[in-house]
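In this view, the complex is presented without one of its protein chains, the others remaining in place.
We just call them A and B in the order they show up, numbering each chain from 1.
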Amino acid sequence: MVMLDNLQLLFVWAPIINVQVILEGIFVGAVFALSAYGLALVWGVMNIKNLAQGDFVIMGGYLALALSSANVPLPLILIIVIVFMFVYGWGIYALMIRRILDQDMFVSLLATFGLSLLMQQVMNLVFGPEVQTIDMELPNWDFFDNMVTIPSSKVISLGLAAVIALTVVIFMKKSRAGQAIRATAQDPRAARVLGIDTDKVYAFTFALNSALCGAAGVLVSIIWVIQPFYGITYSVRSFAIVTAAGLGNLPGVITAAFGIGLFEKYVGMIIGTAYEVAAPVSILLMVLIWRQISMKRNRQVVR
Amino acid sequence: MKMRALMTVAGVCALATASAITPAVAKVDGDTIILGSSISLTGKYATNGLHTQRGYDFAVKTINDAGGVKVDGKSYKLAVTYYDDESTPARGAQLAERLIQQDGVQYMLGPYSSGMTKAIAPVSEKFGVPMVEAEGASRSLFTQGYKYLFAVLSTSEQYLATAVDMAAEERKKNFRDPSEVRVAMAFEGDPFSMDVRAGVVDKLNEYGMKIIIDDQLPADLSDMSTTLTKVKALKPDILIISGHSKGAATAARQIDEMKVNVPMIAMTHCEAAKVHEKFPKAATGFLCPTQWVETLSKSDSMFGSAGEWNTNFKKAYPSYTSVPYQSAQASAAVYVWKEAFEAANSLDKDAVRDAIAAVEMETFYGDIKFSENGNNIAKPMFMRQIGSDASYSLVESFKDMTFPRNVSY
Partner (left out) sequence: MIKKNTLITYGGLALFGVFGPIIFPDYTLSIAYLWMMVLMASTWDILGGQMGYNSLGNITFFGAGMYISAIVQVTMFYDGGMAEYTSAMGSIKPEFTDSEYFSGLYLGIICAGIGALLLSLIFSTFMFGLRGPYFAIGSLGLAIAAAELTITMDYVGGASGISMPLFPGEIEFRSTFFYILCFILAALAHFLLRWLYSTQFGLAINAIRDDEDKAEAMGIPTLIYKQIGWGIAAFFMGCIGAIAGNMAGFIDKEVAYPIPTFGIFMVAMVLLGGKGTLWGPVIGAIIFHVIKETTWTYLLNLQWVALGLILIINIVYFQQGLMGWLQTKYPEMFGIVVDESQKTSKSEAK
């Protein structure tokens, strides 16, 4: 059976390729960790479930593409995209999100789905439906007699993701704005009473999420390909990660992201590539089921 | 409750008004013959849907500029009514019915992709409306006994089979048994790619070659690293990939990144994905099947030689550096219609259908002659190899090939 062959390949014949599989899982996880963290922020602070998360990522990717064809260097691209997406996120908040804040939880899902549809189609109209990518022509390193290769672009993306994540964490912990956000998340009314402008906090949080997704998008366009309709894949993965990790738990989100990335690659390797998209989705279901079982013992449900 | 009644009536009125506003377009509008096409302008086939539409439009324009179609002493212009099928077969079938029933179209041009054609062909067949298609290569389209379906392109099982032949040739040249060849393949999980795979598997079984990797790639996945990791570990003699433009682009990028070195690599959709432009180093040595090459020594009185069609098409659409064959075959399909109208000297769809069936013509695209089942039996699939200078050169047999693929990353 094919599965047996794959298992033998991994552990008997060429165990060195485990290194490659693990690396791929980590690279995948790193990019998703960013967008998952943004989703966790928005969900935890504002109780908005943003189905358009993936489309924000793709939008960031397209911006990067446009800038790259104008020969803007990578670090500058990242900064420009982050700033642009931040402003864009603020705008979306003002136009749309503000009004659905106090509503039924499901409303946010559907409204953001409408947003997702809109963004996808506009990107399709502007950039065309072709699959696109940025080739930075960076070197690829190989190890172990070419059995393991690491494209420097993926390492850079991993590094950048780490830097961004770290910046956000420090910001949330140390800065006043970060504290305001956390206060609002814990108890919006109390925060308001204490003089925090919760509307601004929400706007900022949403804009921050948008910026994080944009940054993830830049990385995606460098290491993979983008297309206007790929957003949903990223949205589903982000949801899977956040559900697995729980809200407001950054180390959890990162671990979950890497975990899911690794799971995906190993499933692809052992059971078959045909299952690589079903893998993160299955994790989502399994986590939810697990939660249910553990909560049932306390006669509770997963809310 | 009055409200409900009111609203139901309103709904009916809305539909009625909509039907009144919809212009009923007859098959012939004054001196214009209307062809109809459900084409993918959005969705996953949008890239190639666009190439196809441009091919149709270019041919229509060229033919109209050259005087149009002459039937029964009168000159007619051609025009095409398009609807976006959103790359959804159910929608395509619905739109085909709308074209035929509401818009009165009697002459159809095919959609993009076998999946769409499979959904639409039964519709045009049932209405007895001839359809000349240029983008549905699945061989199962031509085992259905359709009388009104005609395809100008070579069918799917021919796509990569030639690559297998060349691998076999290489072995024979070295006095080895072709069955020694170890094959790795990755196909996208959609009906067309599966058809290509079926053709490849048939060939492999013919030679008794061994399949060591057989991966099905999900349509939403843009990462082939798992497959390529296995390839590097198992070291096959030939790597075969088919996954539309997305598959080709992803494969080329990751072959580059992972420094994959297999002696022979064959994949479809190289030109559509522009791999020679985007990943010139990795794409070196790729064997790419194509329905058509611009260096083909075929020509016709309308478009000139293959090269001339190519030049003129690029002038009309300057964004192309290398014109995808999807556009060429689309133009050929329109050309078949012109020839058929003139040969039948009538606008009656059945007379024209018979004329299409009897067509035997040389075009810039290649020779066209339809079998009883509607597929083009006069034109073979051509194999090209990407050179280190990012150019495509025709490979007609193993001796024309650069083997093994030697890329220093």
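Quick note on the criterion: a residue touches a chain if its C-beta (ideal position, glycine included) is under 8 Å from a C-beta of that chain, and two chains touch if they have at least 3 such contacts.
It should be emphasised that the depicted structure is a prediction, and the values quoted were computed from it without experimental measurement.
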Worksheet entry | Given A:Q103, A:T167 or A:Q186, the one touching the chain that is not displayed | A:Q103
Response to the item:
Across B:P218, B:P236 or B:P324, the one contacting the chain not displayed is B:P218
Worksheet entry | Selected residue (touches chain absent from view) among A:F32, A:F239 or A:F258 | A:F239
Worksheet item: Out of A:L7, A:V72, A:I156 or A:V281, which touches the unshown chain?
Response: A:V281
Worksheet item: For chain A, which residues lie in contact with the unshown chain of the complex?
Response: 49, 96, 99-100, 103-107, 109-111, 113-122, 124-125, 232, 236, 239-240, 243, 272, 274-275, 277-278, 281-282, 284-285, 288-289, 291-292, 295-296, 301-303
Discussion item. For chain B, which positions touch the chain that isn't shown here?
Written reply: 1-5, 7-9, 11-12, 14-16, 18-19, 22, 41-42, 82-84, 87-90, 93-94, 97-98, 101-102, 115, 118-119, 122-123, 126-127, 139-140, 143-145, 188-191, 193-195, 198, 216, 218-219
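Everything that follows uses one rule, which is that only the chains that are shown with their structure count from here on.
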Response to the item:
Interface with chain A, chain B side, in the complex: residues 42-44, 46-47, 50, 186, 189, 214-218, 220-227, 229-230, 232-234, 245-246, 249-250, 253, 256-259, 261, 273, 278-279, 409
Worksheet item: Which chain A residues qualify as touching chain B in the complex?
Response: 2, 6, 9, 13-14, 17, 20-21, 24, 28, 121, 124, 128-131, 133, 135, 140, 142, 146-147, 149, 151, 153-154, 224-225, 227, 229-230, 232-233, 265, 268-269, 272-274, 276-278
